[in-house]
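The structure's right below; bear with me while I get my questions together.
Every protein chain of the complex appears in place save one, which is left out.
Letters A and B mark the chains in the order given here, with residues in each chain numbered from 1 onward.
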Amino acid sequence: MSAPIEKPSEKTPLLSVRDLIVEFPTRRGTLRALDRVSFDIAEGEVLGMVGESGAGKSLTGAAIIGLLEPPGRIAGGEIWLRGQRIDNLPREKMRRIRGRRIGMVFQDPLTSLNPLYTVAQQLIETIRTHMDVSDAEARKRAVALLDRVGIPAAARRIDDYPHHFSGGMRQRVVIALALCAEPELVLADEPTTALDVSVQAQIIDVLKEICAERGASVMLITHDMGVIAETADRVAVLYAGRVAEIGPVRDVIQAAEHPYTAGLMGSIPTLTQTAARLTQIPGSMPRLNAIPRGCAFNPRCPKVFDRCRTDRPELIDRDNGRHVSCWLYDSATQKVAHD
Amino acid sequence: MTDTPLLQVSGLTRYFDVSKPWLNRVLEREEKQFLTAAADVDFEIKRGETFALVGESGSGKSTIAKMIVGLVDPSRGRILFDGQEMRFEQGAAMRQLRRRFQMIFQDPFASLNPRWRVGSIIAEPIRTFGIASGADINREVGRLLEVVGLSAADAEKFPHEFSGGQRQRIAIARALSSKPEFIVCDEPTSALDVSVQAQILNLMRDLQDEFGLTYLLISHDLSVVRHMANRIGVLYLGRLVEEADAKRLFTEPQHPYTRMLLDAVPDLALSGRRRKPVTGEIPNPITPPSGCTFHPRCPLVVDICKQQVPAVRTTPTGRAACHLLEESALSSS
Partner (left out) sequence: MTELHKPRPTGRFGRAWDSDIAYSFRQSPVAVVAAVVSLILILGAVFAPLIAPYDPFNPASLNLMDGFTPPMEPNAFTGNVYWLGTDNQGRDVFSTILYGARISLFVGFAAVLFAMTLGITLGLIAGYRGGWVDSLLMRVADVQLTFPSILLALLIFGVARGFIPPAYREAMAIWVLIVAIGLSEWVQYARVVRGATMVEKNKEYVQAARVIGAHPVKILLRHILPNVMGPVLVIATIGLALAIIAEATLSFLGVGVPPTQPSLGTLIRIGQQYLFSGEWWILLFPSITLLALALSVNLLGDWLRDALNPRLR
């Protein structure tokens, strides 16, 4: 039942998600928003998670940190953080893991910052909740951290309220807040989407550098392939609640194996391409109540064949660090193709 | 005659009064405050071309679009459509002009009235301009739906039954229904997923070829603009800082801000190009910096930039407003 998953090294991965199923019971039946999603994040690795709206990328993040909005619930699968199973922990234990071992950066900085407290109060409180240090020591750490994420005159500005900061500066504060308890994993859900183009790059750079410095792994959820290309080591492509493809960023972007990924890459206009028309994938992603039988992508796939319409492909290990869930890469299919 | 630009905009300026209420101003001894959304913007759009305005938030690109279609009144400046001045107040002449331009909006979830059937939504311009009546309307609506890649039977449905991309197709069908020559597209794909964006951009191109449309494309996404536009205007804090032929803007940016924007675009080709770190953020448009408003972020800043607003001058690729171009022009002559 469990999908084949690579082992980057013999060590256990930092985060391991196995056959994760998330369901939403509705009065018209149960909607399966995530359907057997499996992936690993190694120590110090940046894993990008891309997909179009409704593909389930943010849900995957929410499931990992135990913040699924009811009535959504984990209906199957396992989530392991450094060998400890965390998907079935009691609420209180999960709360301690969030913030301490998993830091979070969300799209809107204002949802992560309390407008009624100064930045100093929020940082110091978080540091002291998770670590046994004095008030003065916590403040010293907080200032150093703000300085590191690029807040000018950090020692003075730390006593300002969140609304005194601009959008980009706020997101820097959120990054500092996410990292102040020295988490092992940072979960960043669309961290740059609300920001202007010229500020996006700065935030991505800061996030990437500071996590690399501290050896924190990053799970970067975004719809923006450009951000992934600049930041991630590996990328997982989600489609209709299933993993279509996982692999090193360069391989996936330059030579996508799954027809969906290939179509997605072709549909992005770039500064260097010259074609008059963009590649387009016909149709749109199915709604959760109408996911087709077999491969979820089959009605839109240019390379569809009979098997795709009846059987669902599992992730196939391509032996080069890549995994793809597509019958084109199944050994039986390939034999037929070669004959 | 055909050489007249379809749209001419000159000295277009718009201030917004962002003062606190009168009583607060008196008690707190504050002056009235104004936000300059657009300042002395000039450009022309030729028939059949796609002109793009790019800029980040606060650049005034949406305000300019809204002034052109009459949703916002200009504080100063003129808008000529096919040589005729646009006076939005009223008049039969304006009614005739209105028929010739349309607008496509950013958010397909807000741009279609949720209580109307798709057929009525598309028919609204037809009815308002009295283009057709009776059964002809239904036939025309069906035809338009097919033109944008939907089916005539969709006219009976409500907007919530469609996905974002399909809704944007409906919005495009509505814009086409008055048979316009000119369409203002305000961030037409920024609310859509990339694969859907590709469908919509391709559709817009096909329609342009088929109906000889002229587009004003408003966008913050340089890649989209690069793909769609013939000419591009770059806006920063309400001013047009550079205008150039689309291809050359990307190879020979003249203004330091344009260069910075280009550097900020993520490199999808993984060419290993090391981006120059972009510095600073957009200043508060209510209290913009003196002189050239870009000077606090400009890597090439000199003294004069802090004092004088640079004039727009001709460059090899188009026009730009930067003191450095002025100096090099002076020294080379």
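Definition applied: contacts are C-beta pairs under 8 Å (C-beta built on N, C-alpha and C of every residue); 3 or more make two chains touch, one makes a residue touch a chain.
The model shown is predicted, which means the values in this text are computed figures rather than measured ones.
Participant: Have a look at A:Thr129, A:Thr272 or A:Asn289 and name the one touching the chain we're not showing.
Facilitator: Residue touching the absent chain, from the options given: A:Asn289.
Participant: For the full complex, which residue in A:Thr30, A:Thr118 or A:Ser166 touches the chain that was left out?
Facilitator: A:Thr30
Participant: Which is it among B:Arg14, B:Lys61, B:Arg174 or B:Arg239 that touches the chain not included here?
Facilitator: If we include the chain that is not displayed, B:Arg174 is the one touching it.
Participant: Can you say which of B:Asn24, B:Gln84, B:Asn113 or B:Asn284 touches the chain missing from this structure?
Facilitator: If we include the chain that is not displayed, B:Asn113 is the one touching it.
Participant: Considering the whole complex, not just the chains shown, which residues of chain B touch the missing one?
Facilitator: Touch set of chain B with respect to the missing chain: 66, 69-71, 94-95, 98-99, 101-103, 105-107, 110-115, 121, 124-125, 128-129, 171, 174, 178.
Criterion: only the chains that are shown with their structure count from here on.
Participant: Calculate how many whole Å lie between the centre of chain A and the centre of chain B, each centre taken as the average of the chain's C-alpha atoms.
Facilitator: 33
Participant: Considering the complex alone, what residue numbers of chain A touch chain B?
Facilitator: 52-53, 166-169, 196-202, 204-205, 223-227, 229-230, 249-250, 253-254, 263-264, 266-273, 276-282, 284-285
Participant: Which part of chain B faces chain A closely enough to touch in the complex?
Facilitator: Per the stated touch rule, the residues are 56-57, 163-166, 193-199, 201-202, 205, 220-224, 226-227, 250, 260-270, 275, 277-279, 281-282.
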